[in-house]
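Report on the structure given below.
A single protein chain has been omitted; all remaining protein chains appear in their positions.
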Amino acid sequence: MTEQITKLAEVFSHFPGIGQKQARRFVYFLLGQNPAFIKTLTGEIESLKKSAKICLDCQRFFFHSGQKKTCPICEDNSRQNILMIVSRDLDVENIERAGEFKGKYFVLGGVVPILEKQPEKKIRISSLLQYLEKLGREKKLTEIILATDFNPEGENTAEFVKTKIEPLAKKYNFKISSLGKGLSLGTELEYSDPETIKNALKNRV
Amino acid sequence: MTEQITKLAEVFSHFPGIGQKQARRFVYFLLGQNPAFIKTLTGEIESLKKSAKICLDCQRFFFHSGQKKTCPICEDNSRQNILMIVSRDLDVENIERAGEFKGKYFVLGGVVPILEKQPEKKIRISSLLQYLEKLGREKKLTEIILATDFNPEGENTAEFVKTKIEPLAKKYNFKISSLGKGLSLGTELEYSDPETIKNALKNRV
Amino acid sequence: MTEQITKLAEVFSHFPGIGQKQARRFVYFLLGQNPAFIKTLTGEIESLKKSAKICLDCQRFFFHSGQKKTCPICEDNSRQNILMIVSRDLDVENIERAGEFKGKYFVLGGVVPILEKQPEKKIRISSLLQYLEKLGREKKLTEIILATDFNPEGENTAEFVKTKIEPLAKKYNFKISSLGKGLSLGTELEYSDPETIKNALKNRV
Partner (left out) sequence: MTEQITKLAEVFSHFPGIGQKQARRFVYFLLGQNPAFIKTLTGEIESLKKSAKICLDCQRFFFHSGQKKTCPICEDNSRQNILMIVSRDLDVENIERAGEFKGKYFVLGGVVPILEKQPEKKIRISSLLQYLEKLGREKKLTEIILATDFNPEGENTAEFVKTKIEPLAKKYNFKISSLGKGLSLGTELEYSDPETIKNALKNRV
């Protein structure tokens, strides 16, 4: 209706999962907030970007006011044997929340779509190779876990990454593994798909 | 995980329809955007609040860089006979989009919950009464449409407003009406609720 | 898997809203039931069809062991002024449940799809015309309500029926009306479609 509403709604409509209608609701929501809320919101957005750094090792976003160039997980010396390669920062967050994994991460920053002509432009493959060289020379890493989503794009990404890292894995004697596949919490056998049944059988313990 | 992410996610979690998880996705989404996007976002949010005014007549938000104190709809002289009372700015937007209504609006700014002790604190009832006085003296208004949501809170709001405006309606000879009730688009008789059937029968044409 | 299961599942898959998977679940459910349940089920299905009659007047299914040819609603002399024309038996059931309507019904037995070449094959239009002639001669009917679903097919059906019954309505002085359209229970103005807003405005009371 009015230009200012439309312009801000357009910006919000780029947010993940937000359509035109909800974007407009966001704008009217903000119109109804007091100046303190608005100041907190814009202040936090600006300071987020100012204080965010990308870790030189794992490529995750991290926050530090000083000179540090690597994130707290990468600096944790108790996490040295295993490297988990994931697609996104949020994957790291969710896996950390589960509290089981005690190794390092590398964030690819995306996925490789099926039939992608230039996969190296979609994910940080050269940073990964450099990082693996460094880890290889340090002689502490023993295993690399490919931890991409279990869907066609994720599988394709894992396959591409595997091909690229195999020479280094051979050179430095890294084992390459993948996350286990099978029944996930809530699976009912009556309704499970053939792929899941197949994996659950193959990986039975 | 990190304080900065948590703080901004907390702010986003107040947005309508946004839970903790999606709030964090918003933060990571912003981390991945370039500085231009961030600047546009914060700039538009700030300018929205700076340039937004509340119309002295209908109480809607509107935008004008000059001295105007009433919104374009209120200033449109062809829209003088009917006043539609709604709960929210977005109701006005949606009704305008339908393109049928050619009158003015008044935005209550909320609803009156069932059993609310202080209804006058929930909606702009005194501004409404003042505005109706003004419209009454101008002698152009002939009808007031109560256009609240068709749910218990909306019905309760309409009832409260009706009681409050009835003296003025009598004094100035305003007809008070309500939006028609009946089958709405997509209603199948086999599945429709008794209230809708009752209204559809009563309001048959 | 086995022929018997597949055959019965195929029959169940014709039931309204039942897909292949649920049809098989029905079969396994029946396999697990005791003989008494099976006997009750098949017995009730058979006796349903045996004792069901179609009312000569309204064309509804009804049940009567004797010689009666019309249903209890049609025989109720207090229901004589108004006739409601609906598409299906279940519409009658749902409207009766609402408890507001105190007239007779006529069940068309279907809808007329948009662009249908032979509408008279889709609904019981000739039975309707005969029934209206009878009601006209009895001189008690004053109004006919077209009560089809509020969707394109329902509207199309109502339009076709209206054209067909108009001559008789003129001859016998029946008023033809339609169910009221507007906000149905639960409608929020912010989200309502233009058609509903338009009807709610036009039919305001």
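Just so it is clear, A, B and C label the chains in written order, and each chain counts residues from 1 on its own.
Convention: contacts are C-beta pairs under 8 Å (C-beta built on N, C-alpha and C of every residue); 3 or more make two chains touch, one makes a residue touch a chain.
Only a predicted model underlies this, so the values are computations on that prediction, with no experimental measurement involved.
Contact residues of subunit A toward the unshown chain are 86-88, 90-91, 93-95, 97-101, 145, 147-151, 154, 177-205.
Subunit C residues in contact with the hidden partner, per the touch definition given at the top, are 1-5, 7-8, 11, 14-17, 22, 24-31, 35, 37-38, 40-42, 44-49, 51-52, 61-63, 88-90, 93, 96.
Operating definition for what follows: only the chains that are shown with their structure count from here on.
A separation of 41 Å divides the Cα centre of subunit A from that of subunit B. Averaged Cα coordinates give subunit A a centre that lies 55 Å from the centre of subunit C.
In subunit B, the residues that touch at least two other chains are 88, 90, 93.
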